[in-house]
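In this view, the complex is presented without one of its protein chains, the others remaining in place.
Here the chain labels run A, B, C and D in written order, and each chain numbers its own residues starting at 1.
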Amino acid sequence: MSQTVLSVSHISKSFGGIHAVRDVSFEVQKGEVLGLIGPNGSGKSTLFNCVLGQLQPNAGAVTVKGQSVSGMRACDLNKLGVGRTFQQLSVFPEMTVLDNIILAGQEHHGTMLSRLFGAPDAGLTGEADRMIEFFRLGHLRDEMAGSLSYGQQKLLDAAMAFMAGPDLVLLDEPAGGVNLTMLANLKERLQTYNREHGTTFVVIEHNMEFVMSLCTRIIVLAEGAVIAEGTPEEIRSNSQVIDAYLGG
Amino acid sequence: MEQFLQVLLSGLATGSIYALAAIGFTLVWQAAQTVNFAQGEFVMLPAFFVLIAMNSGLPLPLALIVALAVSVFVLGFLFKKAIVEPMQKHGNGGGLSLIIATMALAIFLKESVKEFYGAEAQPYPPLISGGTWNIGGAIVSVTDIAHLAISLGVVVGLTLFLNRTRTGRAMQATAQNPAVAEILGVDTNRMVLYTFLINAALASLASFLITPVYLAKFSNGEYLGLIAFIAAIVGGFNQIRGALAGGLLIGVLDNITATYITAEYRAAIPLVLLIGIILFRPQGLLGTSEGRTV
Amino acid sequence: MMNAIPKWLWIALGLAVLIVAPIGQGNYFTLILCSWLMFTIAAMGLNLTLGYAGQISLAQASFMAVGAYITALLTLNGIHWIVAMPAAVVACFFIGLLVGFPALRVKGHFLAFVTLAFNTLVVLVLRNEDWLTGGSYGKFNMPRPDFWIFNTARKSDVLGIALSSNQKIYYLCLITFVVFAALMYGLIRSPWGRAFKGLRENPIRAESLGLDTRRITLLAFAIGSAGGGLAGSLMSPVVQFIEPNSFALVHSLRILLMVVVGGAGYFFGPMLGAAVVILLPEFLRFTQGYYLILYSVAVIILMVYSPSGLMGIGDRILSKLRPQRVVRGDMKEGAQL
Amino acid sequence: ADTMKIGMVVELSGGGAPAGTNFRDGALLAAKEINASGGVMGQQLEISEYDTGTDPQTSRALVQKAIDEGAYNIWGTVYSSSTIVNMMVAQQAGVPQITGSEAPNITAQGNPYIFRTSYGAQKGIPALTAYFKDTLGAKKVAVAWVNNEFGKGGHDVFVGEMKKAGIDVVADIPSEAGAADFAADVARIKDSGADAVFVYLHEEESARFLREASKQAVQAKLVGEVTLTGQKVIDLAGDAANGAVAHVGLTADAPLETFKTFKAAFEKEYNRAPDHNALKGYIGAYITKYGTEKAGAVDQEKFANTMHGLCLKAAEYPGILMDTCWDDSGEMSRPSFMIEVKDGKQVVGETVPAN
Partner (left out) sequence: MLELKDLYGGYGKITILNGVSFKIPKATITTVIGPNGAGKSTVFKAIFGLLNIHSGQILLEGRDVTGQKPRDMIGHGVTYVPQGRNVVPQLSVYHNLELGGITADDQDRVKQRIEVVMDQFPMLRQFRDRKAIELSGGQQKQLEVARALLLDPKLILIDEPSIGLSPNLVQEVFRTLQRLRDEGVTILMVEQNAKAALAMSDFGLVLELGQTRMHDRADTLLNDPKVGQLFLGGHMEETD
């Protein structure tokens, strides 16, 4: 019954002389939580950007739910059910936290015209408020997102990715700068979505505790190529990975 | 052919003065992230300082020096201290409101000159004079050649300064990321001030060179400011040599359009051509792209 | 305090003032008011493009031109204004879509340049193609519309009040303005308004959240331009004379000035801004030659003091009234962990 | 009432400021003289200034304002593009308007309330045809003109005249008002092989044009209407102006006593030399005086009726400076001059009789 949600085949991307991603292929099944780790500059973010159409890969193909997405625009990908977060902070700084969250969800509610004429934000506000409460941003609901602390913005960013109600979420370092207690919450939420909605996750993260306890499978990149793949236990004990990444 | 050569050379000569205005414009853009809509007036004004100085009895060379000093003070120092600095305190570099303030400043300078010096154009002594040469049937004056040489010199000098000296690099850092520059101990305020002083000096130079042709008139800036803006954009807005290329290109395109295509649409054809360039190369002629955004 | 009076009461009060404003006033004053209403409409259009969606445009005057010329040509050929006006607005909407296309590729100052070039081109076409536009002589004597019981071309009694032609055309402007403002208000409050802001704040993120930023960009231009067109289609019967130079680049800059002076991204900003840009010089006329100098100084001081325009001044005064130190709510509450 | 309100609606800022300011100063000088000698029919002139900013729509609103404020006459505007708009307002209100504009179509509207202070280009330019044809013997001419209301009117008349005279117009070059760079224009003229060039530009543009022509060593004769040989142009163009010829309806340097007196008075008042716009303003103010006195009452309609077909002799009415007549359209006629620039001086040649 397993169903391939994301399939990446033979993706390569180079910038000038640098081969950031070399011939990477992998598949993600529905309901998986895949970890993507690797040393700095190993091509993880570049790979994400190729998958999500922000960058045009030099070679290779990406399909989401069996549909080729090459050349597809980010907004159409989102409509296909793909959500993401960015490595760098990426919120709408001069809008309130609430507006940030509602904006993240509104494209999935109603049609273009009903959004213009219908009751604005029907149903969304409640959902947004629940999301805000969950990430403990309630007291900041009406603050400008740009004035939040780093970790708060990171959480907001994650909350926005969830609001779109996607089937596949790509998270680039969601844990960076997030307090451990909140991190536990974040993990719990990921797992809940995963369990209840069958949402599939691909997570780039340097926080090993987080990755190891969350992911069902891990892919390790180094210098743009896949050097290892397996369960957290397998990866933890893989000497190549220890050398290249985890350190002694 | 003769006609083409004439048009080309004349275009380069005027274009080189546009370039001077455009370079300063580019610098201010970088340092303060603002489009200085008063740039044209900055080029208009120094010539009047020269006239005032000469009317009070100074000989031309001395008048030029006095005018340069006054311009650098007024258009560089005062502009920075009284308008730009307080606005940047409000955050996001002043943004649109700073642009609007420069528009108001343009009106202020223009109207003040008109009110206190008169609305009519005044003759203005040339900085460089000399005969003309006949190059393949085209007539080129010594002045034209000098203008080209001066702008080239300015570009080379400034580029060296910005890339090779510590102050220059600190100015670049301030332009690109003032917050970081500040953290690294760069006196960003002073760097921005330098930029404004340089801009004022360049504008004065452009003023001294172009006013003999344009005649000293309060409204000269309207056209020059627009041209500086366009030249800076075409050149890429973040490159000094880009501004030079932009200025020269506008000068030549303008003349070629007027001669061979249409005088009626003279003001628009170069713009339309340039739009083509921009849509094709959004970073401008010599500009560099912004790199990664994610 | 301000907050004690509900917003709708303020609006009702404002409307009442606008309704009685021209009564007993001379033609000149009435025409200035008309001019204010027209430019407010144009500035509100630009405020959507620029203030909310963050797309800089220096071409608003050229859309006024398109609206004005289309209305003029149609009404001079006997077509009623009520038909000509929507035609002008729709035309501007589609031309706005076209002008928006470069915005998909270029941003910021490049976009400013493209729109600036468009404005220049429109003015030159209007001047050079005299077979259609009357060239530099322009078009004049456009008829004022006749709404059966309310003929704006003639003076007559309406509800027992003697109204001049100019006063009646003012009410036409006022009605158009109120309808337009109501539509804009609805738009800005709708999710579309939020989408426009999202485009302004972080287009890449917006796109990744499923917002079709291309469509939103084009719409921002098209709707904003339609506002310009609407203003233009009022100008034609109000001023009864149009010529290319009235729509030159400086006028686009003037509309930009209105938006920013009022407060870009504030709903009521353009109304205040247009009032300042149009009415302030009138008040300063007694200073003879110095009025432009005083006016420009006033604008500079305003911008230096309150970069978010007149609307920002209100905010600043309110914050002056508040205590000097504000402990943010969450910082006062007890620990949450 | 013992004051007579006048609305002076002129270009005090924007591109037309030099012209408008001169017109105003000329008019104010005349008004001062008129008031000192007892006013108009015993009423003192009270002049309100309205700055159009060289914007036609503003000028229209301001004429409206002046009329709202009770103006008896409107003086101005100088720029034709403004006058063509604001004259409708004055016409509707029945207020006589004394304009400094020269575009042909202003008196072609059938407006009974408009009066010129200087005749339209359609009368001035034909006076040049003989000069091109007979004096210069030109076969091919070029025309450089400013592409606005003013220039287009003159250009159309000129091209029509040349056609009638059988002269080829080999280069037809419009330029923008305020243009600064005439290199391309001059290069085209040189290339066209024209024997003579008709230069129909505003003063400053004329000066820039002359300089560029001199730089590129243009051999063809440069001929203008009114502006080309003005003192201002000579000051600005320097040596480059030498040899230029123009037909001039009004010049402060006309060899007539009335003009000399005017010039002296103006220089005393303002410390600078007057130009032809100052003359227009001066004459305009006197038109209000003489017209009203001829009408015998301070009555706008009577004034307008009286002015149509009126002829005034400078000997009796010195403020008018030269013998002048107005026709039913408000157009005027009076003698004019040919002027050539020699050694940086205007040399007045033959006098062209009124037509």
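We take it that a contact is a pair of C-beta atoms (placed from the backbone, for glycine too) under 8 Å apart; a residue touches a chain by one contact, two chains touch by 3 or more.
Quick caveat, the model's predicted, so the values are computed rather than measured.
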Quiz item: In the complete assembly, which of A:55, A:77 or A:178 touches the absent chain?
Solution: A:178
Exercise. Return the single residue from A:12, A:45, A:106 or A:194 that touches the missing chain.
Key: A:45
Exercise. Quickly run down the residues of subunit A that touch the omitted chain.
Key: 15, 37-42, 44-46, 87-89, 140, 147-152, 154-155, 173, 176-184, 187-188, 206-209, 213, 245-248
Quiz prompt | Residues belonging to subunit B that touch the chain removed from view | solution = 166, 169-170, 172-173, 176-177, 179-187, 238, 288, 290-292
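One rule holds in what follows: only the chains that are shown with their structure count from here on.
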Quiz prompt | Identity of the chain that, by mean CA position, is farthest from subunit B | solution = A
Quiz prompt | Gap in Å, rounded to a whole number, between the CA centres of subunit D and subunit B | solution = 36
Self-check item: For subunit B paired with subunit C, centre-to-centre distance based on mean C-alpha positions, whole Å
Solution: 32
Quiz item: Which residues does subunit C have that touch at least 2 chains other than itself?
Solution: 127, 204, 289, 292
Quiz item: Tell me, which residues of subunit B touch at least two other chains?
Solution: 111, 114, 222, 264, 267, 294
Self-check item: Residues of subunit A touching subunit C in the complex
Solution: 52, 54, 73-75, 77-79, 83-84, 86, 90-95, 99, 102-104, 106-108, 115-117, 120-121, 136, 139-140, 160, 164, 181
Quiz item: In their shared complex, at which residues does subunit C touch subunit D?
Solution: 26-29, 31-32, 35, 127, 135-138, 140-141, 239-241, 243, 245-246, 285, 288-289, 291-292
Quiz prompt | Residues of subunit B that touch subunit C when the two form their complex | solution = 29, 35, 37, 82-83, 86-87, 90, 94-101, 103-108, 111-112, 114-115, 222, 226, 229-230, 233, 237, 264-265, 267-268, 271-272, 274-275, 278-279, 282, 284, 293-294
